[in-house]
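Every protein chain except one is present and positioned as in the full complex.
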Amino acid sequence: MTTYNSMELMICLAARYLEDGATVVVGTGAPCAAAMLAQKLHAPGLVVMFEAGGMGPLLPTMPISVGDSRTFWRGISASSMTEIMELCQRGMVDYTFLGGAQIDQYGNINSTQIGPRDLPPRVRFPGSGGANDLASLCWRTMMITPQDQRRFVPRLDFMTSPGYLHGPGAREAAGLPPGTGPYKVITQLAVFGFDEATKRMRVESLHPGVDLAQVQDNAGFTLLVAPQLPVSMPPSAEELALLRREVDPYRYVIGRN
Amino acid sequence: MTTYNSMELMICLAARYLEDGATVVVGTGAPCAAAMLAQKLHAPGLVVMFEAGGMGPLLPTMPISVGDSRTFWRGISASSMTEIMELCQRGMVDYTFLGGAQIDQYGNINSTQIGPRDLPPRVRFPGSGGANDLASLCWRTMMITPQDQRRFVPRLDFMTSPGYLHGPGAREAAGLPPGTGPYKVITQLAVFGFDEATKRMRVESLHPGVDLAQVQDNAGFTLLVAPQLPVSMPPSAEELALLRREVDPYRYVIGRN
Amino acid sequence: MPRGELLVTPEPDAMREWFRQKPKQLVPKVTTVKTAVASWVHDGEYLAVGGFGTNRIPTALLHEIVRQGRRGLGLSGHTATHDFQILAAGPCIDRVDVAYVLGLEARGLSPSARRLCEGGLLRLTEWTNAALAWRYRAAAMGVPFLPARVMLGTDTWEHSAAKEIQCPFTGMRLAALPALSPDVGLIHVHEADVYGNCRIEGISVADADLARAARRVIISAERLIPHEEIRREPTRTIIPYFCVDAVVEVPGGCYPGNMPYEYFSDEEHLQEWLEAERTPETLRAFLEKYIFGVEDFAGYLDRCGGRSRLQQLRRVELMLVQESEGMRR
Partner (left out) sequence: MPRGELLVTPEPDAMREWFRQKPKQLVPKVTTVKTAVASWVHDGEYLAVGGFGTNRIPTALLHEIVRQGRRGLGLSGHTATHDFQILAAGPCIDRVDVAYVLGLEARGLSPSARRLCEGGLLRLTEWTNAALAWRYRAAAMGVPFLPARVMLGTDTWEHSAAKEIQCPFTGMRLAALPALSPDVGLIHVHEADVYGNCRIEGISVADADLARAARRVIISAERLIPHEEIRREPTRTIIPYFCVDAVVEVPGGCYPGNMPYEYFSDEEHLQEWLEAERTPETLRAFLEKYIFGVEDFAGYLDRCGGRSRLQQLRRVELMLVQESEGMRR
C-alpha cells in the first residue's frame, strides 16, 4: 500500500475535478500543483491561467509568484491582469482556487484580517488580491485548506471573498453573476460540497481513516452530510509518482504538510 | 507675386495654427496636408495621429485612408482606435479637423444626411465615423471647407458632430468636456473664429480680394465680424514650395481645387 | 432621448453561458473559406468586420458571404467601407449600426451602398467609431455598458440607442454605451497558428476587443505559422485561440485592401468597383466576373492580375517604387 501525506492527498483529490479542456485560474502552491498534476494525468488540455496575465504556459516548474516568468513560459499569450479578469468576467473561466484564514458554512472566505472590523486589525493578512474577483467571476470556486475550528468558523471576522454570502439567491441579489459560487472544499479530513437547496457546506466524502465526528469536531458550524458518504479515493501510485517526480520534485508544496 | 489656388491657401492658413509640440488627430486630404506642412515649417514636433491607431508617423506620403500603413510608418506607436480615442477623451489632443456637408453658426456639423430626418434619407453620407468623437473630445476643432449657402446653413438637416450646439454653455450642459469646441473654420473666402460670448461664428480675416459682403452672401446665417478684420496672410513662397514639392507632389489634394 | 433601434441587446449573463460552452481545447481549426462561411455565418445574423475601411479587411470571407448568398445580415459599421460595399452589393445586409459606411474615404461614395440606404432597404442606428469600439470593449470586459463622453447633444445621439447616465462619484452626465456582442466576427490577421492564436502587425484598430466580444470568430490569415512560434513569443499574441472558431489561410486575403507590411491597396481595382456600381446592371456584370464567376478568392486574385499584381502592390507598400506608378487615380 502506498503512503502519502495530507497535502499529497488534497492535491490529488483536487486534480481529479479539473477536467480536460477546462480553464482554471490558479495561484501558487497546492492549486498550481493540482492543475499541473491534472495536466499530466487526464487533462492535458487543461488551460491554466494566472491573474497577472500568464495564459496557457507549459509550466516548467512551480511558479513562486503568480506573476513570475514561469507563469507564461511558452504560454499561448503573455497578457495582462485585465485580460485575465475580463476572461473571468465574461464567463470563460471554469474554475479557480482560493485560500484564506477563515471559511464559513456558505463558503465565504476571509483573507484580510482577524479581530474586530474596526481598524487597526489585530492580525492583518494580505487581503483580497485577486481572490474576491475570481470568487465573484469564475464559475466554480474550490479551496484546498487545513481544517480546524479556527478556520471553519460560524462567522467570519471579515468577508473578503464571496461564497454563497448568506444563502440561496444572495449572490444573484448582490449583483454577482448567476450560476457561480463555491464548488468543493478539500481539507486534510474530507471533501465538502454545497447543498443545492440551502447553499450550506456538506461533507461529501471522508478521507481514509477519518470519521464524521472528527470532521464535525473540526468545524465551528454544523455540517450537512451528503446522502452517500464514500471514502475519498486515495492517491494512486501513478498520481503520487507524477506529483513527486514531475510536479513538485523539490517538495516546495508537498513538503509543507 | 506667387500664385496659388484656394486649396493651397486654405492648407497654408490651417498649418499656421498648428504649433510645435501640439497634438492633432487628422483625416486624409487637406487636414493631413496642413499637418505635414506645419511639420516641415515651424512645427517639427507636431504629433500627428489618426483615429484608427496610427501615432506619430514619419509620414512618407499622404495617406489614402486614415487606417492605411502610411499612418503609422516609422510611428512611435501603432496602436488602436480606442487608444487614440482615449487619448482624446483624457485631454491629450489639442486639435482635430472635421469635414461635412453642412455647418451652422455654432460650428455644428452634418456629415450624415440631407433631407428630413425620417428615414430613408434623401441623400445619405458616410456618417460620423470618428468625427463626433473627435469634435466631442479634442480641445479645438477646425474645419477646412468650401463655403456657400448650401453648406453654411441656418439649420442642419442632421447634427452629426457637436459644435457649440445651441450656444454658450450648451456643450457642458450636454455632458461634453468643458473648454472644448470649434476653433477655426477656413474656407475659400475667409477665416472664421467663434465669438467668446455668443459662441457664434465670426469672420476673422478675409482672403486677398474677398470682401465681407461676398462672405456673408455665401452664408445662410448672419455672420458676426471681428473688431479687427485683416486680410488673410497669403501663402509664402516657402510654404507653397514645401506644399507642392514635399507634401503633395502628386497634387491629390491641392489638385482638387 | 435616444430613439434609435438597439440592434443587439447587451446580455452579459447569456454571453457568460455562451462563452462557458465555447470549447477551450487546443484543436486544429483550419478549414476553407467556403466551409468556414457555410458553417459559421447564417442568414439573419449580426456581423462585425475587423480592420478599418480598406485596411486589413477579410475580403476573402466577405466575397464568400456574397457568393453563398447570405441574406438579412446585420452589420456593425465602424468605418466599414469596402467591406460594407461588398456586403451591400449582395445585398446581404438589412440593418446596420452605422458610424461610417458608404464612403471609401477620399475615394468617394459607393453608389450601391447609397441605393440601399436611400431606398429605405436598411434599418440604420447611428453611432460613432469610438462608440462602436467601446461597445466591443464592454462586451469583451463582460459588462453591459461603458460610460463615455461622446455623441452627447447631437442628432447622432438622438438616433442612437445609447442612454444617458449620471456618474455616481462626480455627478457628470455621461453616455452609456451598450455592450455589443456580434454573432460573428470576421478578422484578417498577419499570422495565426492552426488553433487560432493570432498576431497582427501595425495598428490593431478594434480587433482585440472584437475577437473577445463576438460569439463566433473566423480568422483569415496571410499565413499559418507553427504553434511553437506562438509559444516562443507569447507577448505578441493579440487574439488567443479560444476566441476563435475557424482559421483559414488566405495569402492576399485583404486584397484590394492594404495589408500593412505586406501589400498596399489596389486603387485601380477599387476605382473599378466604384464605377461598376453606377447601375445595378453594371454591378451585376462586375460581381459575375469577380465573385460569382470564380470558384474562390484565388480565382478573384487571378482575374485581378494574380501574383504579379500582388508583387507590384508589395513594392508600393514597401516604398520600393513610387506610388504614382499606376497605384492611384
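Think of it as A, B and C in the order they're written, each chain with its own count starting at 1.
Criterion: a contact is a pair of C-beta atoms (placed from the backbone, for glycine too) under 8 Å apart; a residue touches a chain by one contact, two chains touch by 3 or more.
What you see is a predicted model, and the numbers here were worked out from it, not measured in a lab.
The chain omitted from view is touched by exactly one of B:8, B:51, B:68 or B:94, namely B:94. Within the full complex, the residue among C:42, C:163 or C:227 touching the omitted chain is C:163.
For the chain left out of this panel, the touching residue among C:66, C:148 or C:192 is C:148. Of the listed residues A:139, A:158 or A:192, the one in contact with the hidden chain in the full complex is A:158. Considering the full assembly, A:137 is the residue among A:137, A:153 or A:254 that touches the omitted chain. Against the chain not displayed here, subunit A makes contact via residues 27-29, 51-54, 60-61, 64-69, 71-72, 78-82, 85, 89, 108, 112, 117, 119-133, 136-137, 156, 158-162, 165, 170-171, 174-177, 250, 252. Considering the complete assembly, subunit B touches the hidden chain via residues 20-23, 45, 47, 55-56, 58, 72, 74-79, 82, 86, 88-92, 94, 137, 139, 177-179. Seen from subunit C, the chain kept out of the figure touches residues 6, 9-12, 141-149, 163-165, 167-170, 172, 174, 176, 178, 200-202, 234-235.
Rule of thumb we're sticking to: only the chains that are shown with their structure count from here on.
Averaging Cα coordinates per chain places subunit B and subunit C 28 Å apart. Here the spacing of subunit A and subunit B, counted between their Cα centres, is 58 Å. Counting only residues that touch two or more partner chains, subunit C has none.
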